[in-house]
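The structure appears below as structure tokens.
In this view, the complex is presented without one of its protein chains, the others remaining in place.
Chains here go by letter, A, B and C, matching the order in which they are written, and residues are numbered from 1 within each.
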Amino acid sequence: MYGSPSTRHLLSLLWLVLAGFLFPSWMPEYFIYIMNMLMMYMILAVGLDIVMGWSGQFAFAHIAFFGIGIYGTALLNMRLGIPFLLGMPLAALLAGAVGYLIALPATQLRTVYLALATFAFSECAQWAFRTWESLTKGPDGLRMTAPQLFGHVVTNDRDAMPIIAIILALVLAATFYLWHSKLGRQFHAIRDSEHVAMASGIDVKRTKVWALAISAFYAGIAGGVYTLFQSYVHPDGLGVSMLVLVLSMVVVGGSGSVAGVGLGVVLLGILPELLRSAPKGFLIWQEFTYGAILMLAIMYMPKGVWGLWQRIQQGRKA
Amino acid sequence: MNLWKSKGFGRLIGAFAASLMAPMLHAQTPGVSNNEIVIGLFAPLSGPLVAYGVDPLNAAKMLYDDVNAKGGIHGRKIRLVIEDDKCTGNELVGVVKKLITVDNVFVLHGGSCTAAIAAAQEYIQREKVPFVMLNAAGDNAVFPATRYMFGSFQGTQRVYGSALAEFAVKSLKAKRVAVIVHDDDYGKANLAAAKAVIERLGGEVVAQERIPPNISDITAPVLNLRASKPDAILSGAYPAPAVLLAQKYGEFGMTNIPLLQSTQGMPTPSVYAKNVGNPDALKNLYHTWSFSDIANEAIRARMVGMYKKSFPDREPGPFMVTGVPSALAVIDTLQRMGRDLTREKFVDAMEKLNLTADVMTGPLQFAPGRRDALRSVVVVKFDGKTQKAMPDIYTWNGKDGN
Amino acid sequence: MAAHPTRAQSMNGLLQLEGVTMRFGGLVALDHLDIDIAAGSIHALIGPNGAGKSTLLNCISRFCTPQEGDIRFNGLSLMDRQPHQIVGLGIARSFQNIEQAHQMTVLENVLVGLSAKTGNYIPFLPGKARQQAEAQALEKATQILDQLELLAFQHSLAGELDFGRQKMLDFARALASEPKMLLLDEPAAGLRNREIHFLDRFLMRLARDQQITILLIEHVMSLVMSVADQVTVLNFGQKIAEGIPADIKRNEAVIEAYLGKEASHA
Partner (left out) sequence: MGTWNLIWQGLASGVVTGCVYALVALSLVIVYKSTDVVNFAGGELVMIGAYLGLFILLGLEWPYVALFVMVPIGSFVLGGLFTRFSLDKVSGRAMVKHANLVPLVVATIALSYLLKGIVRVIPFTEEVRRLPPLMTGPPIFLGDVVIQQQDIAIVLVTTVVMVILWLFFGYTFVGKALRATSQNIRAAALLGIPVNLMKLSVWGLSAAIAGIAGILLAPKLLMTPDMGTVVMLAFAAAIIGGFSSLPGCVVGGIALGILQNMVGIFISPQAIAVTPFFVIMLVLLFKPQGFFDTTLAVKKV
């Protein structure tokens, strides 16, 4: 958690970008669509993990910032013609700024009340997306025009995948650097013991506010990535079920580590596709299966699948 | 050991890819071989809206099986790939992309929720794959009309709104009409059509209440309706709020004012009556219906009999019949096309659809620039036990509320 | 016995407490306390449990705010300071019951202690400022760990250390910020004799070689009497005695406070 990330980690991101360029040419668009979804969820889940896994702050407003990222990027492109490469960061900065403003009053609350206050903010944001019809077309949903990138219009999953892979690689590189930085250490310090942090000269309140603002920025980026491969957004899609999905990815995968979250994203990202191919009679059981998997994961893998995997490895080495 | 780099992950993707190369090889129309047509059939088979998906999907499957039993279409049997779209945008887009790029279906037939369908509209437009909605009202997906999307086989919200408005002003001689709908896309379309018809026929809209779908206490909006002293109340509410509305309507002594409910609010009238509980509230109750199985008992018996034969262990709800018209349209189009099947020819043939089936209250028609199939519905009076179809058929003129 | 400076007349010590009063509801934890701690000295604070020792330390490190009185460090009042600004002024503290980032490694805990002294840089990017700052911090951290014989455990999780070493890690974290003054809350509690001797020599070295002023709260009298230049005795929030260790040992009021009435006449 000091110095800078190992070259091995940074190199693994090159594999990711390589996959982003190679896969689209020969895989059916359905699998590329799933890949794009998983990469988007990865940015979203890592953002949530920074505020929850690293800093131990119970922030449930994540999907509101994701929504700001989507509507922001899309409307900047449609209303002001701002191309994607400028629009997406701007929308993400807006999401981060809103996160910062919400964090100021919210972070003096104790864990559970921070969760309720941020969850309430997220529901209010979803309500605003629904009722502010002049801006977001409200319940009709917003049909987003395809984003432009260097004059080239990104229309389908195949075009989008390399760009998303690059964005994810950059986000993960930034995350590795953050992990190994002073701020990264401060996040972990306020999670483990606020007293030690205070006694070491860390402004606990400001660190919490930065944790929430950075995670909001990540959610904004994920929102921008959404507009690359989806053409429509509806407020009902930004509700509590999306939050529970991302939260489960972080917790089941293994909160507190980027690899753990990655594992959670892949497992829970592909799960609905697997459940969908269950025999028709069992489709009605999907919700119950999802709940059962979440419950078992929490009961038997407190540190997530990644924690279990490391315990097995240590078990083998010892 | 970063997951993305691990050998296991690479092998997993390789296996997927290899297994799919085979069907992509043959060059002619995807989903069609000399003895088979592959159709992707999907609806919400789990989650909150399962009642709108399971029975209608089974009804469509039953009609396809019936066609196969009678020797198929021009020597080709229909093979169905059935999926669950859970009525959400992400899932439906995933299902559509799987059906097109993995199962290589010829046409898509499915979808009960307009918002989820709209999420896939741009994709099917680009991939040029015909998309025939199962039983969604589909306002946002058929207005403005797009070449590859066909829908509204049981009428759009515009049709329900205008039919109830016309019935209220003409038959019930209502001058002051109050409208209560949801604050979503269905509500907006229903209200716009109703308002246009009422004002065109000399009536006046005295109250417009737009309520959230998950409202828990409907006292305030109903009080606003009562305060506007209407001669008739038009409602576009979904099942749960529709019952809450009828209860408060009974509680606040408004039962002498006719209550006119759009189709989506009463999937099963008998359950609606039991839930409302107050017989007074059912004295002046009417609802729209797109099928003639109420006026003609024989048709209903035939439909239910067919359903029971294919699905003995499931008791079909009245909404089962909403899956029938879209299947009839697909079968009729395929029969008209003969042996030479391509997606473009399917769209051209479907665009010339003009099907009058005994089960429907009106013709199923498409035209260049028109993608909503049914525009005529009947109004049914329901007193808690029996349903009686009113004599007239109400047709939307294509302009009101557009 | 170390040479001890005579008690200064005016209040010009490094840390001055003037009329400090702290009430928790009805309970008066500190009652108009005046203490003056000379620079470079080891000042011990003793007294029975509940005498207000830890509360005093918490007030100095601004973890709590006294209702009355003023606390000045180098003539600068601490009253309007936030807790996290105290270490920047040069006052570091340890904790009575072990408080540390148990899911971080020993080295990372010390690096956290170095936060106030590590250079600032953009956390998301590589760059020279980052390399320099991190290298310096790492070098200081390993130096401190070596001083406290914890270098061998630098990569093990703080939570997995045995009790004695966790205490040492607490000091390492406090020392990491190169303080002018160190507030120690019962550092010897629970240590074995060998570790207490190590602590004794270590505190003397800090005060003499590195001129670090130490405020030591302690029950282990052998340690207090050996290292302390000045001793203040608290009981029920009031100062009942102050002076060099030798005087304090014989002081009636002190024995009575500790051992109760009859014992003091034995």
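Going forward, contacts are C-beta pairs under 8 Å (C-beta built on N, C-alpha and C of every residue); 3 or more make two chains touch, one makes a residue touch a chain.
All figures in this text were calculated on a predicted structure; none of them were measured in a lab.
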Residue, one of A:Arg110, A:His152 or A:Arg316, that touches the chain absent here: A:Arg110
Which of A:Asp157, A:Glu194 or A:Asp236 contacts the chain that the document leaves out: A:Glu194
Touch criterion as defined above, residue of B:Asp66, B:Glu127, B:Glu251 or B:Asp348 at the omitted chain: B:Glu251
Among B:Gly72, B:Pro212 or B:Pro363, the residue in touch with the chain that has been omitted: B:Pro212
For chain A, residues in touch with the removed chain: 52, 58, 105-106, 108-113, 115-117, 119-121, 123-124, 127, 131, 194-195, 244, 247-248, 251, 255, 284-292, 294-295, 298-300, 302
Hidden partner chain, residues of chain B it touches: 46-48, 50-51, 54, 183, 209-212, 214-217, 219-221, 223-224, 226-227, 239-240, 243-244, 251-253, 267-268, 271, 274-275, 277, 314-315, 317
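Convention: only the chains that are shown with their structure count from here on.
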Groups of chains joined by contact, in the absence of chain A: B | C
Greatest separation from chain A - chain, by CA centre: C
Innermost chain, taking as reference the mean of every protein Cα atom displayed: A
Centroid spacing, where centroids are CA-atom means, of chain A and chain C in whole angstrom: 43
Inter-centroid spacing, chain C versus chain B (mean Cα positions, whole Å): 74
Inter-centroid spacing, chain B versus chain A (mean Cα positions, whole Å): 35
Residue numbers on chain C that touch chain A, as the complex places them: 61, 63, 82-88, 92-93, 95, 99-105, 107-109, 111-116, 118, 120-121, 123-126, 130-131, 133-135, 137-138, 173-174, 176-177
Chain B residues within the chain A interface of the complex: 1-5, 13, 16-17, 20, 24, 45-47, 50, 82-84, 86, 88-91, 93-95, 97-98, 100-102, 115, 118-119, 121-123, 126, 140, 183-185, 187-188
Residue ranges of chain A touching chain B (in the complex, touch as defined): 9, 12-13, 15-16, 19, 23, 26-31, 33-34, 37, 130-131, 138-141, 143, 155-157, 230-234, 236-237, 259, 262-263, 266, 272-273, 276, 280, 283-287
